[in-house]
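The structure is given below, and queries will be raised subsequently.
The other protein chains are all here in position, but one chain of the complex has been omitted.
== chain A ==
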Amino acid sequence: MIPNDDEVAGGYNFAYLDEQTKRMVRRAILKAVCIPGHQVPFGSREMPLPAGWGTGGLQVTASVIGPDDVLKVIDQGTDAATNAVSIRAFFRRVAGLATTERTREASLIQTRHRIPETPLTEEQILVLQVPQPEPLRQLVPRGAAARRLHAFADYGVMYVKLYEDIARFGRVTLAYDYPVLVNGRYLASPSPIPRFDNPKLDNSRALSLFGAGRERRLYAIPPYTRVASLDFGDHPFEVQRWSVGCALCGSRASYLDEIGSGGPGARMFVCSDTDYCEERREASAPARRAAGGGRP
């Protein structure tokens, strides 16, 4: 959807940030792309959103987006969540950008907590909002110590965490933010996506950019980069599985959320990725959904 003239605010530079700030962020992004998975500090700016609402992702998006881009914003898989709506409205206002809810139509997707089910393409950039970029933070007390371990590629502490989980619970219990080794070198947080989404990062055709505003760090996974979720040979990494399919579209390949269906005792599971679910329902329905207002 292209914004109406009265939606676009005057008095701002394109995409809110001034050009010098964008250049600074882009330089950090270039460095991050050159060293896949390595956290690069950047001079995070005040954004008109509270920290924790994706200011890191916002700045990354603002720095790489152009007037011809089509933006999609998702939060927990849906474009309708408050956070997604306000970020989308923000870019419509300060950049006059076209936005979409369709993964296939977007050239840039900013997201929190999910990666779309629809495979991304070389033409797309995925921007992930990251609250805590340091995967070792729970395991080593100080930031300097974590940076040393990265420099030494010494990730024994993370394997110890996996070891302790298996010893205690028989399996690795991390459901979200499951650490990955990027390009065989740097340990990185995939952001709080479910481990279900980790395999989508491996050899992805799209560029993935990760922005952490509060921690002032960003990192990248370039297209076609090896991304391995940490595991043991005899306890291989596994994604979540469900015994049922999506109650709406029947998909057995997507990440499902449990929803209350009203009826007592009735558990219902539906796709967390609402666009994916809708697209599947449209494809199977004889009549196509009426086109949403003004999509180009």
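Throughout what follows, a residue touches a chain if its C-beta (ideal position, glycine included) is under 8 Å from a C-beta of that chain, and two chains touch if they have at least 3 such contacts; residues count from 1.
In this section, contacts and distances are computed from a predicted model.
Per its UniProt record, the hidden chain corresponds to "Putative phosphonate transport system ATP-binding protein" from the list "3-isopropylmalate dehydratase small subunit", "Putative phosphonate transport system ATP-binding protein", "ABC-type quaternary amine transporter" or "Sarcosine oxidase subunit gamma family protein".
Here the missing chain is touched by one residue of A:M24, A:L49 or A:V157, and it is A:V157.
The omitted chain makes contact with just one of the residues A:R45, A:R185 or A:H235: A:H235.
Taking the complete complex into account, A:I166 is the one of A:M1, A:A81 or A:I166 that touches the chain left out.
In the full complex, chain A contacts the hidden chain through residues 151-152, 154-157, 159-160, 163-164, 166-168, 231-235.
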